[in-house]
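One chain of protein is taken out of this complex; the other chains stay put.
What follows is chain A.
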Amino acid sequence: MAVEKLFKDEATEEKGERARMASFIGAMAIADLVKTTLGPKGMDKILQSTGRGHSVTVTNDGATILKSLHIDNPAAKVLVDISKVQDDEVGDGTTSVVVLAGELLREAEKLVNAKIHPMTIISGYRMAAECARNALLEKVVDNKLDAEKFKSDLMKIAMTTLSSKILSQDKEHFAGLAVDAVMRLKGSTNLESIQIIKKPGGSLKDSFLDEGFILDKKIGVGQPKRIENAKILVANTAMDTDKVKIYGARVRVDSMAKVAEIEVAEKEKMREKVQKIINHGINCFVNRQLIYNFPEELFADAGVLAIEHADFDGIERLALVTGGEIASTFDNPESVKLGHCKLIEEIMIGEDKLIHFSGVELGQACTIVLRGASPHMLDEAERSLHDALCVLSQTVNDSRVLLGGGWPEMVMAKAVDELARKTPGKRSHAIEAFSRSLVAIPTIIADNAGLDSAELVAQLRAEHHKEGSNAGIDVISGSVGDMAELGISEAFKVKQGVLLSATEAAEMILRVDEIITCAPRRREDRM
């Protein structure tokens, strides 16, 4: 007698070959989706949200594309996940990791069809990944000690990262910006002190790095527009009506006169508070919350610049860069640390007025102002710049550098091929497959650039047969070139992340032999 019903309604179960096929297909579909964005000649994607307004994003950042997809295939979700993690950890290589994982699975599918057990494939992949990593480790260059060279390394990495993005036209300009900004951090990976402000208008070339801090706020009416040697109090306090926080308190009066009295008392209280704040000896006051007209007027009278409603990040960053503390009580002025800066002034970017703090105490902070034709362009520029900044800041910590342009993949493929020849047993098929997947990446880069990939990759392989070759794909001229001369570099950390995460993900999907999908949770109909 057959089992009638083991699962709840609508729950489905996929077994063995079918399950494996479903996950392979899902994963490969995702990889193919982002495949065309890989490399300097990769294309962009338009993403339209289903939410209100159908807002549109144009991007070529793998993580961003995948994040916005609604995916139903569980294996595809694994790939989306690894791309997200790659984004969090190193910031770049989000497309490569998915493409590599997809290629690994594509090869695995062939092997499975050739009746090789998934576990054998996994153990082969593991050996291959380890071997590939060691091959990379042998070839890394570390120029940490030589400051000049290190800086040029950073510059090259930034240019390589940016070359696949919308900023590629002005990549030198932006690479310079990014390197300068990261060098100011002096080894810290805290990207929070680099602020990016987007202002539509002008062209991408007009973007600049500012050494101070820019707050996207207006200065209150009647207050000084320019302050030298500013003493800044950064606060997070209510500057509207101060509520009594004791539970259950309420005002209950029996006559109009009393209302007036209490109102006066309230005003008096606010006046007192403002006085206390002014007593700190400040000439600039920045508050996270609203400042009502009345206290604003008081501040204006005292010649203090009051800025209201700065967002939370803004406040924290301002406190960080000016060296002040975020205050909420004002009773003992002597012990509150004030922030300092040389000059506060109102500046104009395009048509907007912004407040510029220059000569701040903490040298680490800086602001990058992005200009561009449209908000979409700016958003994409920000994402690209963010990628570059992330990679650079990680490279400052782990200064090992590799060449780019498909060079690392070829080096790894060569080492893995050699391993395959030495390994007895069925695993060697899996190891060979791993090397084929690695070669797929330069192939895709070439394909995306409209080049003859088969010819180029074959040339590349021959070139790499020699010891110590620097050959890679030069997409601009469409031939095999010397990557060291062309100055195309990549960070070791990115490549390692791509290699390890992709292998891990492929392994995870390969191990699955059954997919059980529970019935989707019912939404209550609100019709």
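Assume contacts are C-beta pairs under 8 Å (C-beta built on N, C-alpha and C of every residue); 3 or more make two chains touch, one makes a residue touch a chain; residues count from 1.
The rule we apply is simple: contacts and distances are computed from a predicted model.
One chain of this complex is left out of the view, and of "T-complex protein 1 subunit epsilon", "Propionyl-CoA carboxylase alpha chain, mitochondrial", "Achalasia, adrenocortical insufficiency, alacrimia" or "Myotubularin phosphatase domain-containing protein", the protein name its UniProt record gives is "T-complex protein 1 subunit epsilon". Residue A:A265 is the one among A:L137, A:A265, A:L290 or A:A462 that touches the chain missing from this view. Note that of A:E17, A:D32 or A:D72, the residue touching the chain absent from this view is A:D72. Only one residue in the set A:T37, A:N283, A:Q394 or A:T423 touches the chain that does not appear here, and it is A:Q394.
Here the missing chain is touched by one residue of A:I25, A:V141, A:L191 or A:L209, and it is A:L191. Residues of chain A that touch the chain left out of view are 1-9, 11, 13, 19, 23, 72, 74-75, 77-78, 81-82, 84-85, 87-91, 117-120, 126, 189-192, 236-237, 244-254, 258, 261-262, 264-266, 269, 316, 319-320, 325-329, 331-332, 335-336, 390, 393-394, 500-501, 504-505, 507-508, 511-521.
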